[in-house]
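Input: one structure, supplied below.
What you see is the complex with one protein chain gone and the rest in place.
Up next is chain A:
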């Protein structure tokens, strides 16, 4: 009863971490490349403002860490470190082609629990530095989380109901005939929005917004900043992997091996999220709260109703 995926031994954990890191580097490189291309005028690159991943990493590693007065350093560090750890914990139950690190019977609930742990992480990263801008960023994240989390939960429920299992491998296998994105598009879109939410990304990046001097990033410098930024990209990558597994059929596809299809699909979602970041405006958390509860919650509930009726009738 492994649902078509074989569990790997724990010795493979570093490999899974490296795969996740590779995805994050690709996303960061793409974002850096897009930065030098102004939106709408693709022909005219911004001179002298090319940003490379290695350059940014080297700069942050050399930079000295600043710690504001009376900062709660312990909570701050816990919050910062929890972001990449959360991404790794998500990746642990993600089937990469025919292999998965842990083929857990409650994989989807686990994913959900870890993305809720990001609430604590971002709030602590905002609280820790004892800085007004960072604190506002932390509160913005929680306000936003209250709006995206419930729709995200219902969006996660839809594939689980359709597959009749909470095992991620089982959900992948249930899509042999038809990808879930085809008959649950609303859940897919809301799921991707949720991924942007817990990665503090694109339209939901107000907690790290420029209007509050970088919010939760305002005081993070040096290696702390590097870990937070890397954590965001890692979460984005893990979330894209889950989007591929839950809605795009995981490793299913012709000719190519399973792991390659999985990588292609996850990268496609990841690149779409990175590109859309520069195409969509940042939503105001207070506005998004109402939209989340009045539009997204009913929409995902209707989607869930459709899925449930189909499952019962089938």
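In this text, a contact is a pair of C-beta atoms (placed from the backbone, for glycine too) under 8 Å apart; a residue touches a chain by one contact, two chains touch by 3 or more; residues count from 1.
The definition used in the following text is that contacts and distances are computed from a predicted model.
The listed options are "Chemotaxis protein", "Maltose/maltodextrin transport system permease protein", "Nitrogen regulatory protein P-II" or "NADH-quinone oxidoreductase subunit J", and the UniProt record of the chain not shown names that protein "NADH-quinone oxidoreductase subunit J". Within the whole complex, the absent chain has one touching residue among A:5, A:152, A:166 or A:229, and that is A:166. Residue A:139 is the one among A:12, A:139 or A:183 that touches the chain not shown.
Across A:6, A:61, A:113 or A:210, the residue that sits in touch with the chain not pictured is A:113. Touching the omitted chain from chain A are residues 72, 74-75, 78, 104-106, 109-110, 112-113, 116-117, 119-120, 123-124, 127, 139, 142, 145-146, 149, 166, 283-284, 286-291, 294-295.
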